[in-house]
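Before any comments, here is the structure.
The complex appears here without one of its protein chains, the remainder shown in place.
Just so it is clear, A, B and C label the chains in written order, and each chain counts residues from 1 on its own.
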Amino acid sequence: MGFTKKDYEFLGEIGVGPDNLGGYVDGKWKATGPVVSSVNPSNNQEIARVTEASIQDYEEGMKACNEAAKKWMSIPAPKRGEIVRQIGDALRAKLEFLGRLVSLEMGKILPEGIGEVQEIIDMCDYAVGLSRQLNGSIIPSERPDHMMFEMWNPLGIVGVITAFNFPCAVLGWNACIALVAGNCVVWKGAPTTPLITIAVTKLVAEVFEKNNLPGAIFTSFCGGAEIGQAISKDTRIALVSFTGSSKVGSIVQKTVSERFGKCLLELSGNNAIVVMDDADIDLAARSILFAAVGTAGQRCTTCRRLYLHESIYQKVLDQLIGVYKQVKVGDPLEKGTLVGPVHTRASRDNFEKGISSIKSQGGKILVGGSVIESDGNFVQPTIVEISPDASIVKEELFGPVLYVMKFKTLDEAIEMNNSVPQGLSSSIFTRKPEIIFKWIGPHGSDCGIVNVNIPTNGAEIGGAFGGEKATGGGREAGSDSWKQYMRRSTCTINYGSELPLAQGINFG
Amino acid sequence: MGFTKKDYEFLGEIGVGPDNLGGYVDGKWKATGPVVSSVNPSNNQEIARVTEASIQDYEEGMKACNEAAKKWMSIPAPKRGEIVRQIGDALRAKLEFLGRLVSLEMGKILPEGIGEVQEIIDMCDYAVGLSRQLNGSIIPSERPDHMMFEMWNPLGIVGVITAFNFPCAVLGWNACIALVAGNCVVWKGAPTTPLITIAVTKLVAEVFEKNNLPGAIFTSFCGGAEIGQAISKDTRIALVSFTGSSKVGSIVQKTVSERFGKCLLELSGNNAIVVMDDADIDLAARSILFAAVGTAGQRCTTCRRLYLHESIYQKVLDQLIGVYKQVKVGDPLEKGTLVGPVHTRASRDNFEKGISSIKSQGGKILVGGSVIESDGNFVQPTIVEISPDASIVKEELFGPVLYVMKFKTLDEAIEMNNSVPQGLSSSIFTRKPEIIFKWIGPHGSDCGIVNVNIPTNGAEIGGAFGGEKATGGGREAGSDSWKQYMRRSTCTINYGSELPLAQGINFG
Amino acid sequence: MGFTKKDYEFLGEIGVGPDNLGGYVDGKWKATGPVVSSVNPSNNQEIARVTEASIQDYEEGMKACNEAAKKWMSIPAPKRGEIVRQIGDALRAKLEFLGRLVSLEMGKILPEGIGEVQEIIDMCDYAVGLSRQLNGSIIPSERPDHMMFEMWNPLGIVGVITAFNFPCAVLGWNACIALVAGNCVVWKGAPTTPLITIAVTKLVAEVFEKNNLPGAIFTSFCGGAEIGQAISKDTRIALVSFTGSSKVGSIVQKTVSERFGKCLLELSGNNAIVVMDDADIDLAARSILFAAVGTAGQRCTTCRRLYLHESIYQKVLDQLIGVYKQVKVGDPLEKGTLVGPVHTRASRDNFEKGISSIKSQGGKILVGGSVIESDGNFVQPTIVEISPDASIVKEELFGPVLYVMKFKTLDEAIEMNNSVPQGLSSSIFTRKPEIIFKWIGPHGSDCGIVNVNIPTNGAEIGGAFGGEKATGGGREAGSDSWKQYMRRSTCTINYGSELPLAQGINFG
Partner (left out) sequence: MGFTKKDYEFLGEIGVGPDNLGGYVDGKWKATGPVVSSVNPSNNQEIARVTEASIQDYEEGMKACNEAAKKWMSIPAPKRGEIVRQIGDALRAKLEFLGRLVSLEMGKILPEGIGEVQEIIDMCDYAVGLSRQLNGSIIPSERPDHMMFEMWNPLGIVGVITAFNFPCAVLGWNACIALVAGNCVVWKGAPTTPLITIAVTKLVAEVFEKNNLPGAIFTSFCGGAEIGQAISKDTRIALVSFTGSSKVGSIVQKTVSERFGKCLLELSGNNAIVVMDDADIDLAARSILFAAVGTAGQRCTTCRRLYLHESIYQKVLDQLIGVYKQVKVGDPLEKGTLVGPVHTRASRDNFEKGISSIKSQGGKILVGGSVIESDGNFVQPTIVEISPDASIVKEELFGPVLYVMKFKTLDEAIEMNNSVPQGLSSSIFTRKPEIIFKWIGPHGSDCGIVNVNIPTNGAEIGGAFGGEKATGGGREAGSDSWKQYMRRSTCTINYGSELPLAQGINFG
């Protein structure tokens, strides 16, 4: 029996059918939990059905995964890199289909859907090189006939809990590095994007299979909070990488810390753009638009706060309002659409609640501000003029709502940028070196991502991605993020026959 | 009025008198809390009196410190390095006196007391070089006319809470790096070693004063849990470095995490030595002795578990028992003493309770096992034959008690080594490369410190110090530990006039 | 018109015909020099004909290359990485054919031929990751409002002159890194392996073409000394990477240095294996065989000197002689062959001359020692007992000749290992850590490659490949070898309005 719509038939190309098992357990597809529907956010109709994994499936999967971990960590890193290279090629072959599924199930526009899959492919390519560079150090010892090593060994198992807004790229950031580093991966995708979880897992699984490696090296579950909690508590999982809200992240951290596990947190963002009086205003306006309405305002790096220098305040605002009025909201798979639906009906309700709070806190809607009546979850891209003191400005309202505020001096702008609990991304528009270097320096933005003349979003994989403060402090993708996926040992080897002590101590 | 004992008069050379103020607040000595006695663990008599800091003193100190942070982070790192160099020289000039004070107040033998101070001096020398090497990265961007930087900026304020067993070295590990990294330091020493806190702070303070820098850059408090909690909760303190038990560390972590602060934890150790059948037994025996009875078994890296290959079990044990019987326990300042008192009467009581538990769990005392009746807190270095399944073997009993166990194969020894909640240090004695490399590899010891043919203790500052699992995961001293004292920003700068997007996305 | 032999028809799959143009000039195949034959070393019959590039072709190619350099260095490094990824995939698709051609034209056995091509593919994969990691540094400045950068920029054009023994792998080591680093590559392959030069160039060229990039980015010439000299003298070529003999390398270096260009030299090796008395003798014997007779002794890393501890001297020797007698010499494409022909008739003559010198210097042929009469260039794998003082032992005789010598102590063995002018590779067989760490330490082997329990040959690409002393000091492939393909600038940027001077100097 086929899909309800012809449009969905492409899903067959990437292993998704009308009915799917949502657990990849010990190298086999299996799921004994409840059956859920994957829903198209553009019309709230079912795309396909998925049987979620039960806690029994989880336990079975973890047992196999734990066993597979011993084998996987014994394989030399460059050989693990070769597997990840093949995963990259498998994804590359299906780039268009996967990107289309991301758009369909998550709701972001097609170029963003494809871009998201491209990001995993980029990560695979990157990780292949990394597999020959997970370098330890040989540190000069102060003792004769001694060697001091800093070794990096695999952790064992890495749990990855991802969110709906990047239903597969975040898996890519984590899994590519975790795998070359010698870890098995346990993935729980978002409950509302199970088809993406399944499609990506299938491609990965085929690679392991083709190489006669245990499928359990990559174990994957569709499911909700119960599976998430199981991962948090599971002492077999050395590192839990969690992407989601600061609120839930804080609970995950507490649970994992209680068992002295490691956490890698990518939590809420509340990101600002600062526009200085000398800025290239066209460049700024285009960047703000992409940053504020891209992915319908549901990126963790979405720009939610806009600080405009008083001298160009009105000019930038007028330009933005003009552009906002022309933004095409609609089916994310349709050409020309810039803003798709928000992900769920609950997201739409949340947007409405947010707008109501904004108004009650004195915010003035300059453009947008309403939901769009339809079967889908469409809302209007919105600009709000509001006082920096309004409490809602400190929160992450997960939709295309932009708060605009005015400032007089750079110091004031930086202070406002830093005044929220979150610390993910930030950007300034200016052409003055003294401002650029102050902005990225000790007295500048306190975020993990500190941009100049580009949007708050759109990170490259070569850098480390993540944020400070309530954003959780984790770093993914490039730079030395790989160290989080390994355990470090400081090893001192005495190959002589004497026993000199450090700090010149004489004992006995 | 002078000291009660002539022996204590040297304390005047390092700024300690019979009565002392236990708070260095905004560059002035001030304390309005309760008066406590510093007690000599060899006889439980008062050395001197200290007025502890009150929570009001804390608040006053932190306000000044927070203000000083803005200034200190503006000073170029190499200039901060020059200050740390001067601190090193100030300590070097008083090495003997400070070492003597450590022995007197903490109870470790003089060579260890001096070694501990030497470690801070080494850290200062190291940090001076580091002040020109806190390097960020320039990462190739995938976009034309873009630069990608990874910047490292100061955190602001680093809180350091230290324990009695290393009353000043741990401060040194943290403060030297934290200072060159551009942070102010807030130090709370152990409540039972206030004189050391004061003496070290005085030397540091003089350097800041001589350089016309705010004393508040280094703020220091004698005090107890109340000050510790204040530090944990204080949102002005970006990083809390805590050394102590896993139990208290877990609470600190929870408190700090709730406010999304950063933690650096150095918690309990429960460290094993494995002796293989091919080991150099003399080398092993000397190492075990130093590791098990040094600092009266109160190092976090103290060897508490000894795994002997069955073929050399009796031989090593006999040799150890022979040596243990000759170990001189006594006044740590007296020449020839190898084991001083445990730190407090409570520590002595704890030892007694531990011995009693050991017996009830089937442990057999091979040597030692009793407290030594005296005014001081002396206990006998103790060897216990016990089953690896005894629950007490999984705990950290903070005294000179060594559990001896037998094994047949390397795999078994590694499994036993890894079977406790803690993961600080470990050591193997062997001459076989295949064993050495297995031991330090993915299937080897799961500790942060993984030694070969040396004791579990006695780390060099060039490596990263710290442990996994319940030891807390922090790393101090060398390698890239400095990164924990800084915040990382990934900065992308567009200096062109176009707006290309990452992953080749086309928006709008 | 087709090939003279049906066996050669596979060459059509990789762009080689019976008659070929040996210059890839400004994106077009062109050559106006003399026509030469490519000869099969197994029978000295022609495989195909190649028109070599003339000096006019060279000049035309270089002009275009110089122009292309401006464009190529403007493309972001990760985009250059994507091109190299495609090159890797293009080679992967033709791995078997290319490997077969290497065997056919160079004479090494098929597994080695395929292994050589695999090495380029590995280099491509590695370089892709590297393209996001060509990191500069941000170094703390001692001056306020100053930034200090270490930038790495492309050199422009890199010349690569390769030798017959690795007719394409060495190109891969250099070109993959040079290309991602932003350089154009000018390749002159060995005069006797033009078909490989052409086949590899064709695959590379297609990738540039497909991506609408100038073919001149990769410019390639079949030719001899004239082209080589032109490269050495050409001020447009910032770096000349030369592989060949110490004698010729010395001339190249002189020529390049006179114009203050950069050289990367991979010159003669004269590599020793030391077998200690505790060695695993089977492992050693297998390693020595591969190291000494692999590629018919024509690797730069071929083992030419064997130092055996006196206690195991005869045992190892007997085992080796036994094995040597069974080694199958013959057609390198035939299954079971271990040793193919030496590359040319001149190589065969050289072998004969070498044997004659050996005899005149007192060397005793233990096995082999003769050429094998046939149409091809086959010689017998040879073991020679000789005095370490014989002058021929200090030279690189490029064929399967192994000198065996005896030693008593480790120090003696190390001294003998280090006693030759060359410093490429070396290996010791032992199981003692104190020997291993001495061997790789300051008093150990003085070579660039220092192995333990593996042959002298068979390097992995993740490490830096190259040697000291008369081997020329260059390093290729992994580690930080990429730095040689870039120019380093130390940049200090003052973004403030003051002019503080370094070292606190006060001027005026």
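Quick note on the criterion: a contact is a pair of C-beta atoms (placed from the backbone, for glycine too) under 8 Å apart; a residue touches a chain by one contact, two chains touch by 3 or more.
In this text the structure is predicted, and so the values were computed from the model without any measurement.
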Note to self: Among C:Glu13, C:Glu46, C:Glu150 or C:Glu226, which one touches the chain that has been omitted from the display?
What the structure shows: C:Glu150
Note to self: Of the residues B:Ala31, B:Ala48, B:Ile83 or B:Leu130, I need the one that contacts the missing chain.
What the structure shows: B:Leu130
Notebook entry, point to check: If the hidden chain were put back, which of C:Tyr24, C:Phe208, C:Phe242 or C:Phe290 would touch it?
Noted result: C:Phe290
Notebook entry, point to check: Tell me, which residues in subunit B touch the chain that this view leaves out?
Noted result: 78, 81, 85, 125-130, 132-133, 145, 147, 433-434, 436-437, 460-462, 478, 493, 495-496
Next item on the list: State which residues belonging to subunit C touch the missing partner chain.
Entry: 70, 73-74, 111-112, 115-116, 118-119, 122, 137, 139-143, 146, 148-151, 153-154, 182, 246, 250, 253-254, 257-258, 260, 262, 280, 283, 286-287, 289-290, 294, 338, 421, 436, 440-454, 458-465, 468-470, 472-473, 475, 478-480, 487-495, 497, 499, 501-508
Check: Contacts of subunit A with the missing chain: which residues?
Finding: 74-79, 131-144, 146, 149-151, 431-434, 436
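One rule holds for everything that comes next: only the chains that are shown with their structure count from here on.
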Check: How many Å are there between the centre of subunit A and the centre of subunit C, using C-alpha atoms for each centre?
Finding: 43
Note to self: Using Cα averages as centroids, what's the distance between subunit B and subunit C in whole Å?
What the structure shows: 50
Item checked: Sites on subunit C at which at least two other chains make contact -> 78, 132-133, 433-434, 436
